[in-house]
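This part shows chain A:
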Amino acid sequence: MKIIHTDVLVIGGGLAGLRTAIGAKRRGLETLILSLVPAKRSHSVAAQGGMQASLANGIKGEGDNEDVHFEDTVRGSDWGCDQHVARMFTHMAPKAVRELAAWGVAWSRVQRGDREVVINGQRVTLTEKEAAHGLITARDFGGTRKWRTCYTSDGTGHAMLYTVSDQVIAESIPVHERMEALALIHDGLRCQGAVVRDMITGELSAYLASATVLATGGYGRIWGISTNALINEGMGAALALETGVARLGNMEAVQFHPTAIVPAGILVTEGCRGDGGLLLDNDGHRFMPDYEPEKKELASRDVVSRRMAEHMRAGKGVKSAYGDHLWLDISNLGAAHIDKNLREVKDICRYFLGIDPVKDPIPVRPTQHYSMGGVRTDHRGESPWLHGLFSCGEAACWDMHGFNRLGGNSVAETVVAGMLVGEYVADFCYSKAGQSDLSPALAREFVERERAGLNALVAKPGSENAVALRARMEQIMTDKVGLFRNGQDLDSAVVELAELLARSRNVGVRASNLDANPELVLAYRLPRMLKIALTVALGAQRRTESRGAHFREDFPARNDRDWLNRTLAFWREGDDLPSLDYEALDVLHMELPPGFRGYGVKNIVEHPDSAVRQAEVDEMLAAKPDRYSRQSALMPFKQLLPARYRARNARLDDTP
Partner candidate 1 sequence: MIPASEKPGPWPARLDLLQSVSGLFLGLFMWLHMLFVSSILLGEEAMWTVARFFEGYFFFGYGLPWLVSLFVAGVFGLFVLHAWLALRKFPAQWRQHRVYWTHMRSLRHEDTTLWFVQVITGFGMFFLAPVHLYLMMTHPELIGPYESADRVWSGMMWPLYLVLLFLVELHGGIGLYRLAVKWGNFSDPASARRKLKRLKWAFTVFFLALGLVTLAAYIKLGIEHAPHVGEPYMPLSSRAAP
Partner candidate 2 sequence: MSSNAARTLTFNVFRHNPRDSATPPRVVAYSLEETPGMTLFIALTRIRETLDPSLSFDFVCRAGVCGSCAMVVNGRPGLACRTLTAQLPAEIRLFPLPGFELIADLSVNTGKWMRGMSERLQAWLHMQEEPDVDALEARMEPAMAEAIYELDRCIECGCCISGCGTAQMRTDFVGAVGMNKIARFRLDPRDARDDADFFDLVGDDTGVFGCMSLLGCHDVCPKQLPLQTQIAYLRRGMARQGLLG
């Protein structure tokens, strides 16, 4: 058996993993990346619309800063996020964009003078400042008060991932591609690396590392139709869950994106609406203003998705062979704009729908899109229960998104988290805890366990069909753990998923080779996916309130009194269901105490501390002269950041 030693093992070659690896490597640590696919094929590549950072260069970004971005993020999360982390994030986002700009991302830039844009269905002329010419520009996205989303056409994720991936190559960081982590090696207290399967040769080896980082992306593929890449099967979260000690946070918090095409489920970016596209129903009527007169199409994602579903339930959907859908119309933006800023959208329409969005409306429907939940970590990205295990990016729940993430905040999170976690990982490796001995014997034990599992799978034909079980799981998740949820459906989802999990133990594999064998891969991933599905369903069933993307028809109120907390899930070995635990959010230390998001009618069960804290905050705000001192009085956070990242961000309108 091969044992590979390294200081830092990063599992995941998406934006989060790559940026973390660069940070650790630059701190002098031997760093190695594992990925199921070549790093540049990771799901990050699919991000289209952009990355939020409060640069405030464009005329519609004027007055933007960390405070506004912070407020938008917290409101967007429906107060479910960790406000310290949200603060760290909004402080770091401009640094991340600027670093990427220097590393090679060709961010779209401000062009001085007049330009025509579409706002609220109307053509408007904006005049950009002379002084801003050539700086990074931004577009509008849902749920934000300023135009803050930096972009490169509609291939932002691509441009970012390629740039960061190229810098990984420049730093000579090895990426072991087509390698799958099957289990974390740990002794119950400390994570020591992972058991890894070479997906080409089937060889199993142990990677021993002082620090292990899970940057494995989301778990969207447990739903049948998802905007996610096919490899987003939640394997990272499952690895953590199967340790029995590490915990997952808020797994029931799952976002449905308003505009995925029907039937393929491929996303067309929020940039379509940000740039002025409209949602229309079967009568060609623009319905969003009826529901959300203020933000209209650019309300928060969870809100738009629910409104669309509501409208379709009211019989206003367009019938099709694949079920009801609505129209996204971007023809009003004009051919030139679409060719320049929405070309991927145009390609998708052309290749998958055979239509031209310059002329034709696009059939869309809300579709599973983003996993707010993930491996629960502290603000440093480390699991409080398993030392040496870090996590970041979509795989993690350090918790800046709470129950709904804003468009453009995710790719921003990946890079910001990478910049920070890379530093914290290095700190850990250089600390005493990080330098304690690793155990090859333990590694051997874990490898042998995985080997036995795989051998058992190929040894029997099995009485269950993995494909059928998976299809059933997807159906249950779509029907019962979707956009609208209720107790009855969730109860039955939990029961059925548990049954499927039991049945999945009888799955066998017909082709007996242990190397490249897709049947084998599905067979060993299926039980893990079912465990993740169960964690999501159980979390949703227990949470008897509506918050952000988690909407319970039987409990429509946001209940801060009983549910202003974070779900923690762990799985004791041998159990049939995960165990849940809750971690309260500390209202008395919030910078932005819980309030009304401003969508629909106000329906909140108040937390007793909210009013107390609000009074305190109002008093402090009145006492301090400028925004920086106000902020640090309300909720100091700079001490949580690595020293090198504590400086203020420069802006065009800074008074010198």
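Everything that follows uses one rule, which is that contacts are C-beta pairs under 8 Å (C-beta built on N, C-alpha and C of every residue); 3 or more make two chains touch, one makes a residue touch a chain; residues count from 1.
In picking the candidates, the idea was that all candidates are chains of the complex that A comes from, given by their letters.
Remember, predicted model here, so these are calculated numbers, not experimental data.
Touch, as defined above, links chain A to just one of 1 or 2 in this complex, and that is 2. On chain A, the positions that touch candidate 2 within their shared complex are 37-43, 45-46, 55, 94-99, 101-104, 106-111, 133-137, 152-153, 155, 158-159, 162-163, 166-167, 169-170, 175, 177-178, 200-201, 229-231, 263-264, 266-267, 321, 340, 344, 347-348, 351-352, 354, 467, 509-511, 513, 515-519, 522, 645, 647-652.
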